[in-house]
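A protein chain is absent from this complex, but the other protein chains hold their places.
And then chain A:
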Amino acid sequence: MFWQQLVNGLTLGSTYSLVALGYTLIMGVLNIINMAHGEVFMFGAFVGLFLVNYLKVNIFVAMAGAMVASALLGILLEMLALRPLRRRAVSDLAPLISTIGVSIFLENLALKIFGPQSQAFPAGALSGVQLQLGPIRITLVQIVILGISFGLMFVLRFWLSKTRVGKAIRTTAESIETANLLGINTNKIILLTVALASALGGIAGVLVGLSINAVEPTMGLSMGLKGLAVLILGGMGNITGAMLGGLILGIAEVFTVAYGASSYRDAVAFGIIILILFIRPQGLFGKRQGGRF
């Protein structure tokens, strides 16, 4: 049972990580918490579902489609809810509140368009296939989730540290004014970052939708809260932190249920987070100041 529960924890945790990656990117560059990320995640899941159910495309094509659609949604979010606030010198909290507005809007829009019922991916879209490895039973979806989460993390890290655009993003994260002075088109870079973060949210939506096999308009909220917890646990704006933080939270939750009492699931998981933050207030991988990513 131990190994099986470990696998359960890892898969649950990697979905948290995927969601947290999106938060972390935006946090790192813009220094704001994008409260609408959970709803972008939900929209991605619905787009994937729509593509698979109505256009009968392959599940991987649907993931790509969900990423594109979510990226577009992210661009809208940046242009309508974030950029206008950046131009004026408003309170730091204003973007937070405006993204909360966007999240409420998106949730209700989804309720209107898709209805309140939860919907499932059709059988045969990855789900259902199982592998028995010794004592462990693992589904194909779990393997894909693990693979894609870790894959994306490495690609993202490499891209940020080695490519020109990645460097521009890091410079912008350091200081928007300085980046502007250095001739970086910061508006473009910010747009790109938000689109990228939203695309990650979109694919996470499809993957989570596949693994629990239920997509519904309010799924973004609980996942968004977990993602936020991971963001803080891992260290604001740190990619490795988001990745490991997610896994820690997932494993902590699963093991509380397995070897303790299921009622204490969240209490123990969040208790661990508080404990870690006592020891490292900046989060697992966060630095005390400056220098994100």
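One rule holds in what follows: a contact is a pair of C-beta atoms (placed from the backbone, for glycine too) under 8 Å apart; a residue touches a chain by one contact, two chains touch by 3 or more; residues count from 1.
Keep in mind that, in the parts below, contacts and distances are computed from a predicted model.
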item	value
Record-based protein name (UniProt) of the chain missing from this complex, from "Hydrogenase expression/formation protein HypD", "RNA polymerase", "Branched-chain amino acid transport system substrate-binding protein" or "glycine dehydrogenase (aminomethyl-transferring)"	"Branched-chain amino acid transport system substrate-binding protein"
Per the touch definition above, residue among A:Ile100, A:Ile143, A:Leu191 or A:Ala258 touching the missing chain	A:Ala258
Option from A:Ala89, A:Ala123, A:Leu181 or A:Ile274 whose C-beta touches the chain left out	A:Ala123
Absent chain, residues of chain A that touch it	1, 4-5, 8-9, 11-12, 108, 111, 115-120, 123, 128, 130, 137, 139, 208, 212-214, 216, 218-219, 221-222, 253-255, 257-258, 261-263, 265-266
